[in-house]
Structure formats: structure tokens, C-alpha cells
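Right, subunit A next:
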Amino acid sequence: MELFFTSLLNGVTYGLLLFMLSSGLTLIFSMMGVLNFAHASFYMLGAYFGYVISSYVGFYPALLLAPLAVGAIGALIERYGMRRAHASGHLAELLFTFGLAFLIEEVVHLVWGKSPVPYRVPPSLDGPLFTLFSATFPTYKAFMMAVSVGMLAALYALLTRTRVGLLVQAALSKPDMVEALGHNVPRLFMLVFGGGVGLAALAGVIGGNAFVTEPGMAAAVGSIVFVVVVVGGLGSITGAFVASLAIGILQTFAVAVDYKLPFFDRVTVSQTAPVLPYLIMVLMLIARPRGLMGTRET
Partner candidate 1 sequence: MATRKLLGAMLAAFALASPTLANAQVRIAYIDPLSGAMGATGEHGLRELEFAVEAINAKGGVLGQKLVVVPMDNKLSAQESLILLKSAIDQGIRYISQGNGSSVAGALIDAINKHNEREPAKSIVFLNYAAVDPDFTNDKCSFWHFRFDANTDMKMAALTDYLKGQKKVSKVYLLNQDYSHGHQVSKVAKAMLAEKRPDVKVVGDELHPLARVKDFAPYIAKVQASGADTVITGNWGTDLSLLVKAAKDANLKADFYTYYGGTVGVPPAMGDAGIDRVKVVSYWSANSANAAGQAVQDAYRKKYGADQDPYSQSIRISAEFLVRAMEKAKSTDPVAVAKAMEAMKIDGPFGEITMRAEDHQIIQPMFIATFVKGGGALKYSADGTNDYAFRADARVEAAAAARPTTCKMKRP
Partner candidate 2 sequence: MTAALALTGVRKRFGATEIVRGVDLEVRAGERHAIIGPNGAGKSVLFNLITARFAPTEGKIALNGGEITGRKPHEINRLGLSRSFQVTNLFHRMTVFENVRCAVLWSLGHGYAFWKFVDRLRDANERAREIVERVGLAERAASPAGILSYAEQRALEIGITIAGDAKVILLDEPTAGMSRTETEAAVALIRKVTEGRTLVIVEHDMSVVFGLADRISVLVYGQVIATGTPAEIRANAAVREAYLGSAAHA
């Protein structure tokens, strides 16, 4: 019983963390139709920027400044790189972000070295919030959950309630039309890309000290964010949210199960937990390529 409730709590926490990581990716994808392979790299950049900025002005200002800075970098990359790649097609765009991920990791190596940096949780958020059975629940995790839910609300409002959101969605299907109406579509895309990158960076500022800020952190989350977005339905914010929670809870409960798999002599369900998301993704793509709540296939 105790394990059940702790696992449920851990599952929800992990799910919300996954959503926080993948929301920027969903934003960019749903508005621009681009799968940004460098998403996790911007998450990493966010963590490093958060580390540097917070060492000068403290954690809370960094929470705002670092995403802004990384978002600006993202916007520049869109303006001078993506746009060019876009001209030579969808594949080129995908490959561009793929190469970008490679390069960003090298730059991080170069600037901050290969070892982790001591990026710490601010004292005001450190420590336990409450105790469930014998385990404590840290304040910082509650903070992360709150930010994640806040992101959901903000994105949902942005996409469905604001003019910009509606405009971008229109621009996605009929760019010529929107342009003809006198809107600057390329600038719109630049802002969206910068925004999505900024969200990734925000996740980095928050995730970097909760976990470990090191050059391998991008690769560690790189593919799981795709799983969330793909399972949730490419381009659906709510879908991504549901998928994050589902994957988080499923994976956490799988860890708790020691049942041995039939036919594989020593493998337990628990051992396979981190592989489950990929299995779900593949099955989902085959059975229902739109994902849980997606509106279109790719």
C-alpha cells in the first residue's frame, strides 16, 4: 500500500517533469511542423545558463533571464539557419536540428568542460515539504510540478485563446494566405521557435539543479521527449500532457514490479521499465499514428 501511494506520487511527479521537458517541442511542432532534434540541447543550454546567471544574480532572476537568453539564441538560429534549411525541404530541416544538437554539445564541452557543474537548488526551495509514510517529499519537486502545470495553462491559452496562436495555426496550413493578409509569417515562425526554445531552457533552469548539469544531460532526455510528443499526438498540447502523465506513472509502477518475465530467465518487469516508453511509442505509431490526441499524422 505504502509503495503504491509513493509510486503514484512519484509517477505523477515524473510525468509532470516529462511534460515540462517536452512542452517546448510540442509548441514548435504544432505550430511549425518541425521536429526539433536539438530540443534537449536547448534544455541543456538552459541549465548551464541558469547555473551561470544564478551565480551572479540568484536563482529567481535566472528563472526569467536564462530562458530569455536561450530563446533569443533560438530565434537567431531560426532566422539564419532553419529558414535556409526550410527552403530545401522538410528533411533538411530535420537534419539541421540533428546537426545542431551535435554542435551544441561540443560548445558546452568547450565552454564548461566535460564534468558536471555544481548547480544547486536554491536554499529557499531546498528541504522536505511533507512526509508520506516514511518518505519525504521535497519542496523543489512541488515547485517543478507547479511550473509544469503553469506551462500547460499558458500554452493552452496561447494556442487557443490569443490572436497570435490562431494566426500561427493558420500560417501553418496556409502560409501564403496569412502572408497575403499582411502578416509577417517568417517573423511569426521566428518568435514561435524562440518561444519553444525558451520553454526548453526554462525546463533546463529548473531541471539542471534537481538533477545533474553535465554535457550528457541532453542525450539522456533527448529521445524520451520525442516519445512523449509522439505518443501524445504530434501537435497536441493536451495530448502531450496526458501522455507525459501516463508514461510517468506506467514507468514508475513498472519499477515497483519484481515479477520475472516469462521466457527471459532473469529479466524482471522492473528492469525493462525505462524501455517501456519506446515500446509504447512504436506500438502507438503502428496502431494509431496520430497519437492519443493528435490532429494529423506527421
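Heads up, the rule we're going with is that contacts are C-beta pairs under 8 Å (C-beta built on N, C-alpha and C of every residue); 3 or more make two chains touch, one makes a residue touch a chain; residues count from 1.
How these were chosen: all candidates are chains of the complex that A comes from, given by their letters.
Not measured: the values here are computed from a predicted model.
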In-complex contact of subunit A, chosen from 1 or 2: 1
Interfacial residue positions of subunit A with respect to candidate 1 in the complex: 2-3, 6-7, 10-11, 13-14, 17, 109, 113-118, 120, 128, 131, 134-138, 140-141, 210-212, 214-217, 219-221, 224, 251-252, 255-256, 270-271, 273-275
